[in-house]
Every structure is written in structure tokens, then in C-alpha cells.
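Of the protein chains in this complex, all but one are displayed in their positions.
Up next, subunit A:
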Amino acid sequence: MRPLTEDESKAVFTKLANYIGKNIIHLIDRPDERYCFRLHKDRVYYATETSMRLAISVARPSLVSLGTCFGKFTKSGKFKLHIMALDYLAQYAKYKVWIKPNGEMPFLYGNHVLKAHLGRITEDTPEHQGVVIFSMSDVPLGFGVTARSTVDTRKLDPTAIIVFHQADVGEYLRDEETLF
């Protein structure tokens, strides 16, 4: 377990900024407690400073996880955001997409969001913008990247893809083995 290097934090923060923009500051400057990012076995964890200090006494091979795992660094050095970060993304998301009940299951099986399943979308969402996907009852289900801007979606036919799938909560079941 160690703090992130300059490059690593840059990679993590640019990825996060894609979803929550300037709200990223709320992750660092919290009113309740001091939080920190830590790297452990290629994975990035976000935890309170107190729990991080206690976790230091756990030996490296035995430590499995602490706080919330945000994602991992691939072998080529890129940062991949995991579904576990959804809690924080949903809390601070700038652009949101709500999908209809009949679109929930297809999305949770790892498919892209189609226009037919689109319930609501934040006004003036640009193209290729990271969005958090909610069910109509405001339960966060995952996140993705918009294929078109809000304005362009109006003209599309119902089978066109609106949001490219990146992660969904179904991965807790599907990818349990590789996620951690």
C-alpha cells in the first residue's frame, strides 16, 4: 500500500473528472473526515485516513481491500474505473441518464443503453461525456459514455445506442472473480 505518484493521480483524477467534473474537490476536501487515495496491488482504494492507518499493520500479502476500491491500473498504465466507485460517482454526478424499467435488465447484463429504453436525460449533455445511469426510481445502476449529445438523440431511431456501457452493478455477480 502506498500513496499514488504524480502520474497515477493524474490518471485517476482525469478519469473521475470525466464523470463528476469539478465535484472532484468534494472527494478530497470532506467536512466529516480526512480521506486519502492509496494504491495496493495495482488497485486504487479510497478510504478514511484512520482506517488507512490501521490497515498499515496488515501485511501486504494479506491485505485484500480497504475502504472503497475505485478501479485498477492496467498493465499498460491506464486507469480503469470499476463499478465499486459508483457510490461516489452517483453522489456527485453532473450528467445523469434514467432508464425505463424494461431497460434495466438488458443494461444489467452488460448491454449498451438504447434509445427505446431511455427514460430521462440531463439537458445539454455533450457527446462522449461520462454519465451515471439510474433506474426510474433513482437507484444507481452503472455508468457509461454518451454516444450522442442530448440534442442529437431526438432524431435517432429507437434501436440506436445512446450510452456506451462501461460498468454496471451486474458485474458484482458476473465478474466477482476478476473484480478484486
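Note that contacts are C-beta pairs under 8 Å (C-beta built on N, C-alpha and C of every residue); 3 or more make two chains touch, one makes a residue touch a chain; residues count from 1.
In this text, contacts and distances are computed from a predicted model.
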Undisplayed chain, where the name is taken from the UniProt record, one of "Nucleolar protein 2", "Anaphase-promoting complex subunit 11", "Origin recognition complex subunit 2" or "GPI transamidase component PIG-T": "Nucleolar protein 2"
Selected from A:Leu4, A:Leu39 or A:Met84 as touching the chain missing from the view: A:Met84
Residue among A:Asn23, A:Thr68, A:Asn111 or A:Ser149 touching the omitted chain: A:Thr68
Contact partner of the left-out chain, one of A:Ile28, A:Val58 or A:Val151: A:Val58
Footprint left on subunit A by the chain that the document does not show: 47-48, 50-51, 54-55, 57-59, 62-69, 84, 87, 104-105, 108, 135, 137, 139-141, 168-170, 172-173, 176-177, 179-180
